[in-house]
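Sharing a structure with you now.
A single protein chain has been omitted; all remaining protein chains appear in their positions.
Up next, chain A:
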Amino acid sequence: MGIGNVLSNDKRGMIELGAEKKVGWDEVTHGMVLHSFEDDATNISSQKAEDRNYAQFNSYVATVASWRVVKPVYNRDICIDCQNCWVYCPDTSIISRDKQMLGIDYDHCKGCGVCVEVCPTNPKSLLMFAELHNLEDAIASWPEKKKKEEN
């Protein structure tokens, strides 16, 4: 199982947030409405992100990836799908579908490290690595299970 189709929404992460020309506060019209979706948005709570038709001004299309200096790396082999990382992620960057953890959304992740801290497995199934660290190397260097320290 991959996360390819879930990540395939071609709108995600198109724009570096803050990089484009800023509109001054005095140029904003009073009572302006910004639409989150291109079309009818009545049943959004029953649609998954990949099925939604995001408008160009939904922050979903933007990315904050450049904030990161360290990134979480996910190891599927150890994960027990407890969903702790999903519930505590402040940036909606843990992708879970059908009660399974699929991976990390690197367009929206800021690298805070909360997911690693709340991961209960031994060894952890999420670990922080330097942003430029190769994912395969990271998985290959995963630590072994820690034994309980004897008193």
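Keep this in mind: a contact is a pair of C-beta atoms (placed from the backbone, for glycine too) under 8 Å apart; a residue touches a chain by one contact, two chains touch by 3 or more; residues count from 1.
Definition applied: contacts and distances are computed from a predicted model.
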Original post:
Name the absent chain by its UniProt protein name; which of "Pyruvate synthase subunit porB", "Phosphatidate cytidylyltransferase", "RNA polymerase subunit sigma-24" or "DNA-binding transcriptional regulator, PadR family" is it?
Top reply: "Pyruvate synthase subunit porB"
Original post:
Contacts of chain A with the missing chain: which residues?
Top reply: 13, 17-18, 22-23, 25, 28, 34, 36-37, 41-42, 44-49, 52, 57-64, 67, 81-84, 86-93, 96, 98-99, 105, 107-114, 116-118, 128
